[in-house]
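Structure first, then comments.
What follows is an incomplete set of chains from the complex, kept in their original frame.
Letters A, B and C mark the chains in the order given here, with residues in each chain numbered from 1 onward.
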Amino acid sequence: MGKRKKIGKIIPKMPSRFAKQKGKAPGTITYMGRRENLKSIVNILDYNENGFNVSAPGNVDAIVSHKGPPLVSWIDIVGLSDEAFIAKIGERFGLNPLVMEDIVNTNQRPKIDEYDPYIFGVFKMLYINQDKELIGEHIALVLLDNCVLVFQELEYDVFTGVRDRVTKKFGRIRSRGSDYLFFALLDSIVDNYFAVLEYLNDKIEVLEEAVYADPSPEVAQKIQELKKEVLRIRRWVNPVKELINRLIDTDHPLIAKETKIFFRDVLDHSLEVNDSIQIYREMSMSLMEMYMSNMSNKMNEVMKVLTIMASIFIPLTFIAGIYGMNFDNMPELHYQYGYYVVWGVMISLFLGMLVYFRRKKWI
Amino acid sequence: MGKRKKIGKIIPKMPSRFAKQKGKAPGTITYMGRRENLKSIVNILDYNENGFNVSAPGNVDAIVSHKGPPLVSWIDIVGLSDEAFIAKIGERFGLNPLVMEDIVNTNQRPKIDEYDPYIFGVFKMLYINQDKELIGEHIALVLLDNCVLVFQELEYDVFTGVRDRVTKKFGRIRSRGSDYLFFALLDSIVDNYFAVLEYLNDKIEVLEEAVYADPSPEVAQKIQELKKEVLRIRRWVNPVKELINRLIDTDHPLIAKETKIFFRDVLDHSLEVNDSIQIYREMSMSLMEMYMSNMSNKMNEVMKVLTIMASIFIPLTFIAGIYGMNFDNMPELHYQYGYYVVWGVMISLFLGMLVYFRRKKWI
Amino acid sequence: MGKRKKIGKIIPKMPSRFAKQKGKAPGTITYMGRRENLKSIVNILDYNENGFNVSAPGNVDAIVSHKGPPLVSWIDIVGLSDEAFIAKIGERFGLNPLVMEDIVNTNQRPKIDEYDPYIFGVFKMLYINQDKELIGEHIALVLLDNCVLVFQELEYDVFTGVRDRVTKKFGRIRSRGSDYLFFALLDSIVDNYFAVLEYLNDKIEVLEEAVYADPSPEVAQKIQELKKEVLRIRRWVNPVKELINRLIDTDHPLIAKETKIFFRDVLDHSLEVNDSIQIYREMSMSLMEMYMSNMSNKMNEVMKVLTIMASIFIPLTFIAGIYGMNFDNMPELHYQYGYYVVWGVMISLFLGMLVYFRRKKWI
């Protein structure tokens, strides 16, 4: 039982945030994650319709200089524990301190905030790690004019597909602006949710098999853990549909009207994800119900065995007890065939009980 | 137990979509269904008030040429696995790549999108196949000026009634525009949902009978499967009422004001379907509750038999045990009628217990 | 158990509609009810402030001629299976084919549709028939200028009160227009729902008594049936409040502003009905819960009897068994008062057990 996952994961460790920030003002950049002391790695992919350029500048000033000529800059920052470095990037791009706080607050709920010259979004990238655990990684996106900033906590990369589309010039991404890149990144985050749904689906199938085959308490425990995972995912995924809806309705100049039909597509997918999570919720409740009903059934069977054994042999033992009595005057004991008659009676009783229980469909 | 339907069906295999599309841009036409390598079949029904014409062009260019003279063209495309063919049709009618993606994405949630020169809708056609399984087939409709495109994955045809109305000139369909045809198709999809409701209704009646007659674990399992089927249907049917409502409120020029009162009729039916599904949900929960209560009841009966048998015979056996003891000095053993007195006591006890249990209404 | 009501009633037999209408256009007048081949009976009550006139014209043309002089005509058509006749009436009053379809579709959900020159409404009249069954009868009302058409499927008449008010000149009905008549009819339909609530109330009281007195499986079954009846009534009654609300908000010229305060009164009553149905729902769930808890309790009692009997007599039987052994060397057997000592021990044990169980409050 020691292998049970802790439920603490469901609730973001905000209190530690509170502890860390005690006495600090809102807008203070305080890294909340578990990967401390990692240097941030910056990768820049500049592209326009004619070509692309990859670079990995070592310092913040170098980041800026690339911004000039190309149409779109995709700036990827991996590792958020170097607070000073992140702060410098924020300054460089004129980001609000509250935005910077949210970028490094790995417990931040999914959100989209519109500021005058940029749009800021926080999402959870869901994936299953090598230990078959569900991870919800913090991702922050900033859409600027001709530029998208991507802040990631860990190396895990869900954006390979988008990068390939840029470098190999699949689809229309090279000929579009930064809002399309923003969409493409959001789209691949949401698409990734389906992999997690598949993982849940597999889990439910396994548990369903187990509930029918052997409703042990371990199965019940796993069903409860499944419920908790569904709760966690819902917490991360549920706000997304509303956020995207807001992006579709916005009149922020950075999001072109042509791009909005693509956001409608992402909205569709996130609705799909929400429907599925809702269904998983109901299915995990059904599983528990089925577990309880199978448990009852097993109990019923146990009771039947007991009842049949007791009902058959207790009366027979009674009869044997009668003729084990030591009264001086028990005429049956002296009959020639008394013993055989008693056997006959016992066997008849035995068969009668069998017939009775058979009729009741207990055996 | 091997015959249990897999629950995987409830969740569309979007992850495979994800797998298939990895590295592809949104708007890429990727067939998601299970009927691979089938040539698409095109049927065209052109009609106006004066007559109608049926044709089955072999290539995409042939499709176009029919569009001129008649009032309305109903173009039926069956089989969606030939992605190149579908793409050509899309180009021919100027459809957006995202629309084309949704046309072949057989896992697409029901939706209606309005574009400038056309209205695009995806629905699920529900029916019961030969193996008594519930199938939700992907249908895509495109309403253009004077033309309706229908994309179907399988041959199963729910539109025979509409086709007959056109060819046999029942009702007003021949004298109306393409919006009326669009309505008629939508109407027959929704009408078909009632057949599925009937199927659910029959299932519930059978299960209800079974729950009362013999609450075996198989029945519980079937109730759970019913619940899952209701979940699946709800997922497919629930969005429809909202979509139709949006069609009624739209000011898209392709939908004439006169046609909208017909859409109100479809809306009515889809509300009806939603009410019914809600009721089925509650009834399947009631069934499970009834199952549990009947199980409890059976357990109660088993326990009663055990208790009655044990309560009657254990004391009697004790009495027999008493007089089976071998003490030297047990005066009762030597009484002339000791044995008969003991029998008398036992029979009195036996009858007393019977009366007691009868009073408690246990027998 | 054969007397159980079929649940099929909950779900309107729309599929048969579908079957009947296959190949027919929407707007086709197809009677959906069970009372086939009945001639429609028409009754007309014309009235104004000064007097009233009753007539029963045999054909449709006769219906019209009465329309001239009086202020308001109340035209009652009972029996909807004569489709041709109904169609003629529809034509005579210029009703839309979709309206005519709904008039004879006895499975139609409650609705109100406003058309330019008339308002059309479908409702369910609920009553308890002679077999103590709950009937939801289809009623269609059409409010025209100076005229109200009432289409009823069966003879059962809920409108006697309204008719009396007209003929005996109670209240203000004679001095008001057709909108007031429309209101009065609607009001008596909704008022009648209270009689059904009373019927449910009585049922719940009886079941509650039964749950406490004797929680047999039949009671559980009746509770489930009650739940289904509540579901059915909710389906018929729930939409009404919204429909009336729409009538209050409408600016249709046929409904005078002075009449709207009366509709507010009906709205009040329908809210009341909805509240009550909601409460009945929760009470029927409570009943089932109570049933389960009483079942558990009965089981507890059965188990206690078993446990007490077994716990008392099994140890005693063991003691008797000891002294029934045939060892050569068992000194106790030869003690003068061994037998009596054993009896003493047994009686002490017996009393000790009684005290123990009494302390545990099991007896």
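Details
Convention: a contact is a pair of C-beta atoms (placed from the backbone, for glycine too) under 8 Å apart; a residue touches a chain by one contact, two chains touch by 3 or more.
Predicted model, so just to flag it, every value in this text is computed and none were measured.
Of the identical chains in this model, 3 are shown in place, and the full complex in the file is built from 5 copies.
Rule of thumb we're sticking to: only the chains that are shown with their structure count from here on.
Common neighbours of chain A and chain B (chains touching each): not present.
Comparing the centres of all chains, each the average of its CA atoms, the largest separation from chain C belongs to A.
The rotation that brings the Cα trace of chain B onto that of chain C spans 70°, given to the nearest 5.
Separating the centre of chain B from that of chain C, both taken as means of CA atoms, is a distance of 26 Å. For the pair chain A and chain C, the distance between C-alpha centroids works out to 43 Å.
Among the residues of chain B, those touching two or more other chains are numbered 292, 296, 299, 303, 306, 310, 314, 317, 321, 324-326, 330.
Taken in their complex, chain B has these residues touching chain C: 160-161, 164-165, 168, 170-173, 184, 187, 191-192, 194-195, 197-198, 201, 204-205, 208, 212-213, 261-262, 264-265, 268-269, 271-272, 275-276, 279-280, 282-283, 286, 289-290, 292-294, 296-297, 299-300, 303-304, 306-307, 310-311, 314-315, 317-318, 321-322, 324-330, 361-362. Put simply, chain B touches chain A in their complex at residues 1, 4, 6-8, 10-12, 14-15, 17-18, 21-28, 96, 98, 101, 108-109, 111, 113, 214, 217, 220-221, 224, 227-228, 231, 235, 288, 291-292, 295-296, 298-299, 302-303, 305-306, 309-310, 313-314, 316-317, 320-321, 323-326, 330, 332-339, 342.
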